[in-house]
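Sharing a structure, written as structure tokens. Questions coming.
Here the complex is missing a single protein chain, while all its other protein chains stay put.
Showing chain A:
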Amino acid sequence: MGCVYSKKVRRSPGYEEPALLASETPFTVSEVEALYELFKKLSSSIINDGLIHKEEFQLALFKNSNRRNLFADRVFDLFDVKRNGVIEFGEFVRSLGIFHPNAPIADKVAFAFKLYDLRQTGYIEREELKEMVLALLNESDLTLSEDVVETIVNKTFNEADSNGDGRIDPEEWKEFVSRNPSLIKNMTLPYLKDITIAFPSFVLNSEVEDADMAA
């Protein structure tokens, strides 16, 4: 096996220094180091290459690497900023930073918009909203009649689509969220604030050397 990296410090592509990441996200340096321990665990669960693949992401979220989920796919794609099919460490920390309680609300609002803009047209279309509602009902084993689904989608859409052009643009989304702040509730993970306290095993592990990253 070709050994490109030095024995002591072996970094995967997309690795960024904790100091840099801490300066550009709400995390402190030790929090970024704790996240690195988490990242190493997640990125080696199936393919040991220091990158989080879709299956590893699914495994972490659902304890099942084959479980497909529309929303998990969207989250994965947004974390994969470079769109190269994997989540690198830098992307991981920067994306998680948006979920930090101290992250700017505007970032959370924008991220949520992109999440729901399934086809990345820059707008949330009515069909996309309906598709997401149906996907949620489907994954929950719930069936609602077509009428009821239409009612739910229409009511929400009419509230949000203030200029009535059949799609929600980023401005309308911002206004809609300001009237309904619970819409971005899932964009904040409170325990990110004290990740080194909440997950003490990571604090212990960061004292261990990177010696056993498999070649």
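Of note:
Operating definition for what follows: contacts are C-beta pairs under 8 Å (C-beta built on N, C-alpha and C of every residue); 3 or more make two chains touch, one makes a residue touch a chain; residues count from 1.
In the analysis below, contacts and distances are computed from a predicted model.
A chain of the complex is left out here; the name its UniProt entry carries, from "Elongator complex protein 4", "non-specific serine/threonine protein kinase", "Transcription factor IBH1" or "Homeobox domain-containing protein", is "non-specific serine/threonine protein kinase".
For the options A:Val29, A:Ile46 or A:Leu70, the residue in contact with the chain missing from this view is A:Leu70.
Among A:Ala22, A:Leu42 or A:Val93, only A:Leu42 touches the chain that is left out of the view. Listed for chain A, the residues touching the missing chain in the whole complex are 38, 42, 60-63, 69-75, 96, 99, 116, 129, 132-133, 135-136, 139-142, 144, 148, 151-153, 155-157, 159, 180, 182-183, 185-186, 189, 191, 195, 198-199.
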